[in-house]
Each structure stands twice: as structure tokens, then as C-alpha cells.
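Every protein chain except one is present and positioned as in the full complex.
For subunit A:
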């Protein structure tokens, strides 16, 4: 019996080591080679450059504060500690946070509290959400335009230019990439 188990385990170990080379080294290296050749920018992390300098990734949200920028959803935007709040739907702590955020956004943008959209009040699943809703972006136009000394209509055009619709017309949601919008905004403001 014991010899049988040992023989099976030895055979298993040999197959495992072979498969580790095939599935664990050759397969990822093959995909690496294909991705680097066919989609080099994407394989590398969809980096966004401004004047030749990497300022982030188009896919990864960043924290923006202050009147000069469009603000993202609440979150830490730290790729070394990703995840959500994990607070439940009846969490008192989350409820208090949501109320504070509503008041804060309404004051910052100078709008009534009930016009603050859901994405401005809640954090994402990754803590890195690069997008906000077009509604939240348009809510911020007046403040950003005034702080930058730009025409509000010009800023609104920038928002529209950075609004993406649903993929194929039915997948996902309409959204605005905050980092790309802010980069375009900074370029427009000179």
C-alpha cells in the first residue's frame, strides 16, 4: 500500500514539474511575446504621457483635489492596496460617509444636495476606478472653468469629447475618463 502511494506520488511529481514548465513558464512567456509584439502599449500598462513624461495609466484612476481638476469617485487610488470598502448595505459607517460626501460635493460644486449623482457618493470595487458618470463630470464644469479661467462651453466640449458610450451599444455604462479629461484640460489651459 505504502509503496503504491509513493509510486503514484513520484509519478505525480514528475508530471507536475513538467506541467509547471509548460503552464507556468512557457505559456506566460508565449503570451508575453505575443502581447509585446501585437499590443506593446497595452501589455505595458496603457501608460499616458504628457510632454514625454509618464503621468499615469489611462486605465488606472488618480486622486485629484482642489478646484483646478475634475474629481474622481471617492477612493484611495493606491495600486498597492486595491479593493473596496466592503461595507454592507446597512452599514451605519458607510451611511454617514455617504451623507458627508453629499454635503461636501454639493458645497464644492455649488449645487443642491439632491443633484449629486451616485458615483460621486460611493467608492468603487477596485479603489482605482478611472471613470465617473457624464452627470458627475458636467456637475463639475462650472467650478473647473471658473478656476481655470476658461469658457464653460469649452470645458463642456472637453467633457463630451472624453465621454465614451456603451461598448457595442449595450455593454457597460456611459463614462468619462477623469485622468484623460484632466490631461486635456491642462493642455487647453496652457
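The working rule: a contact is a pair of C-beta atoms (placed from the backbone, for glycine too) under 8 Å apart; a residue touches a chain by one contact, two chains touch by 3 or more; residues count from 1.
As a convention for this text, contacts and distances are computed from a predicted model.
*Asks:* Considering the UniProt annotation of the chain absent from this complex, which name among "Tat pathway signal protein", "Sulfite dehydrogenase (Cytochrome) subunit SorA apoprotein", "Potassium-transporting ATPase potassium-binding subunit" or "Sugar ABC transporter permease" applies?
*Replies:* Hidden chain identified via UniProt as "Potassium-transporting ATPase potassium-binding subunit".
*Asks:* Decide which residue listed in A:36, A:107 or A:146 touches the omitted chain of the complex.
*Replies:* Touching the chain that is not displayed is residue A:36.
*Asks:* Identify the residues of subunit A touching the omitted chain, counting contacts across the whole complex.
*Replies:* Given the touch definition above, subunit A has residues 4-5, 8-9, 11-16, 18-20, 22-25, 27-28, 30-32, 34-36, 38-39, 42-47, 50, 53-57, 59-66, 69, 73, 77-91, 94-95, 98-99, 118-119, 121-133, 166-173, 175, 179, 182-183, 186 touching the missing chain.
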